[in-house]
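Notes to accompany the following structure.
One protein chain omitted, others in place.
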Amino acid sequence: MSSIVTANNGKDIMPGANAPENREYNMFIGPNHPGIEGNFALKLTVEGDTILKAKTEAGFLHRGFEKLMEERLFIQNIAIVCRICVPDPDPNEENYARAIESIAGIEVPRRAQFIRVLVLELSRIASHLFTFGGHAGTIGLYTMPNWSISDRDRVLDLFEELTGGRVYHIFNMPGGVRRDLPEGFKDRVRKVMDYIEERLAEYDDLFFNNKILLNRAIGIGVLPQDKALEWGATGPDLRAAGFAHDVRKDDPYEVYNELDFEIPTERDSDAYSRLMVRRREIVQSINIVRQVLERMPEGSVWNKQPNPLKWRVPAGDAYVRTESSKGEYAYYMVSDGGVRPYRVHVRGASVTHGVHILEHLLTGARIEDASQIMFSLDACPPEVDR
Amino acid sequence: MSELIRTPSAGRPLAALGAARGADAIMAAIVAETGSAEFHAKGARRVEGQVKADALHSFAAAMKSRVGFEHLSAISCVDWIAQGEFELVYHFWSYRDNCLVSAHVRIDRATASMATITDLWMPASFFERDIHEFFGVVFQGNTDLERYILTDWKGPPPMRKDFVSRDFAHEHFQYKDYEPTWDEMIEGGYRGSRDKTGGAE
Amino acid sequence: MAEKELTQRSAWDKVLANLRKRSLWMLHYCTGCGAVELPPTMTSRFDMERFGIMPMVTPRQADILLITGYLSVKTLKRVILIYEQMVAPKYVVGFGSCTINGGMYWNSYTTIKALDRYLPVEMYLAGCMPRPEAIITGFNSLIDKIAKGEANSWKDYYENYEFYHKNQEHVFGDIETHHDVPADGKYFRVVEAKR
Partner (left out) sequence: MNSGLGLIVWIIAYPFVSFSLGVLLGGYGRKLTARIQRRVGPSWIQPFYDVVKLMSKKTNVSHGYMHDVAMMMLVGGTLLTMYFVPVPGFHYFSQFGDYIVIMYIMLVPPLGMALGVGQTANPNGSIGIARALQMLAGYEVTFVLTFIGFAMKAGTTSMYDLMMLQQSGGVATWGIVTNPLLGIAALFALQGMMNEKPFEVIVAPHEIATGPMTEMGGKYLGMMFIQHLINLVVELTIYMNLFLGGALNWFEYIVKLFTLFTLVLVVNAVYGRFRTDSALRFFWKLPLPMAALGVIFIMWNGK
């Protein structure tokens, strides 16, 4: 860029107009940003259309869950843990229940384990469908959210029948699950799975093969594999970089090691790869759900636990990990033998890619791509804020 | 059904990392590389042990480069107020062994100072900032410890055990005219005003 | 006062209210987890646009400020700024139990417990979280209120600004907003009307 110069003696009419500090300006995206899964702000330093520096700002959704859990009984916390990640609540319940089971040595009936896997996978499908809608929204394709989010409602209807709640299920209890499957539920699940499988083909036509998406998402927000490992990416974002790590395979919990499924990976690690990993995961999840329905044994679904108001968990600690739809989701729980947890640390799946990786990927990107990069990482701000 | 534009590609084969080791082999490797002998297996895929506070940085560096634990899963902090200590727990995950090593570090609660490991793992900077914000532990060498979540916070670090959330809420927020009392009836009860040793400042 | 105002409505006001109720734009500012039930409400299955309700992105364009759930102190500050930027008549809808009495965060150190102490609330939707059907029913009752000319809570903010401002200062210590609220009240002839 040449500086602004007059004919008069070659003097600047606007001295310093082209100094870096005057060419840059600050731009804020958020916190009222349409389409993110929660409030989250980006402070961008921009020159022209290019982002020079990005800083995330979180905390708009902070409720102090870790503190609240310390002030409540073990049984009460079951109702609040699911609120930590809104679009994909079940890994929280799973983690919380499994942490207690691991400390106290509680057995879980096999049927309950299968039902947990069923719920987790349905939740993953619902969460990914939600993400597709959001990602399509960032490129302005508003037909896709209308389709995928109302298809997600079919999964939510299943949840409502099984657990009584559409979004929050409060279903996993230490020692099993709260209710057995209702009459004829398996058939209805199969029907919904068939429906979603059919719809995926329509999504391909509308969205995944859409010329505009290919134009905008390929080559955007590239996170090379070595950087992904160094910066601590997990879950689909790591698999999109071609690194096949999945907690369900590598640190198996419940009955995942008995089930037959693949870990989809991609090579290019751009926004499109991350989207496609999620699209393929839906196919795998449908496959897992079908296997679970087929192999589910009969039996009880809950090993009865003592009086919940006086329920003590022996002293000890446990670190449990779950593969959520966003990545590695972990709880570190410490009990001192009382009626309340002594400490629960929630390691949200988005704490790495929602904060530092996002900041790195946004640097040098264009404003138009900022929200798409953010969405392709599928960061969930409530997990960061807790 | 239309074909997808891009076909799936094979990921990095896990075999390239080398054969997975069992818990015993890992503990042997830790002893050989770091000299910390106080590690024991705790269930499948879990190893835990104690590390001295001043040895943590070199321990972590050895874990990352030589023992092969390349993923820092989390850093947790526990406030043991009765003993006057903070316990920092570093969770390392190995993609090669599929095993988690938890290193427990005890530091003094009054000084609350610890060496940073952000130079080894970038994700540590989020966890350290978080612990600084919620426990008040200062990580020496971490340049980015400014407020992140509690930007306008004026009280003491909220996750310390002597901070009682309910008392703070009563002081700062306006409630409706009614309030639940069930929690005074159960065992342990409401730990707030009755046992107000530290309380909200 | 409300009754007197109702009887004084002219025919023009009534026609206007009946047209206005057909178009309500909601600020797409999602403060809490209730926001997750909004996409289903907006999209094909429940289709909010049937009633002329649309999400809008900036406060200047919006009529409804939907507080979808708990409000942390950090968010409350933004919400107050947003509310004052909105163009009257404007309606605050408290969504979910957390806005009514703190809900399950009743002892949390960062969330406020009663929204109507800080902003004039037109209507509450109870539940944790309200289902899309409940949201649509709630909006329909708001539409009825507007048609009847009863949705006047926004005037309350100008009339009782001292009360709201005092409570806001209690949380933040000191709060500075970009709008001179008493002057706006005079401009709208809300403050005189009370006298």
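When the chains are written out, they are named A, B and C in that same order, and each has its own residue count from 1.
Convention: a residue touches a chain if its C-beta (ideal position, glycine included) is under 8 Å from a C-beta of that chain, and two chains touch if they have at least 3 such contacts.
Note that this is a predicted model, so its numbers are computed, not measured.
One chain is not displayed; in the complete assembly it touches the shown chains A, C. Considering the whole complex, the residue from A:Y96, A:F132 or A:W147 that touches the absent chain is A:W147. Touch with the chain that is not drawn comes from one residue among C:E37, C:D63 or C:D156, which is C:D63. If you put the missing chain back, the residues of chain A touching it would be 25-27, 29, 33-35, 49, 136-143, 146-147, 150, 206, 210-213, 215-216, 366-371. By the touch criterion stated above, the residues of chain C touching the omitted chain are 16, 19-20, 22-24, 43-44, 47, 49-52, 56-61, 63, 85-89, 184, 187-188.
Heads up, the rule we're going with is that only the chains that are shown with their structure count from here on.
The pair of chains sharing the greatest count of C-beta contacts is A-B.
Mean C-alpha position of chain A lies 20 Å from that of chain B.
One inter-chain figure worth recording: chain A and chain C are separated by 30 Å, centre to centre, where each centre is the mean of the chain's CA atoms. For the pair chain B and chain C, the distance between C-alpha centroids works out to 40 Å.
For chain B, residues touching at least two other chains, in rising order: 150-151, 158, 163, 165-166.
Taken residue by residue, chain C touches two or more other chains at 74, 107-111, whereas all remaining positions touch fewer.
Note for the complex: chain C touches chain B at residues 73-74, 77, 100-102, 106-114, 117, 167, 170-173. By the touch criterion stated above, chain C contacts chain A in their complex at residues 27-33, 35-37, 39-40, 43-45, 55, 57, 59, 70, 72, 74-75, 78, 82, 104-105, 107-111, 128-129, 131. Interface residues of chain A, counted against chain C in their complex, comprise 31-32, 34, 37-39, 59-64, 67-68, 71, 79-80, 83, 86-87, 130, 133, 145-147, 149-150, 152-153, 156, 166-168, 382.
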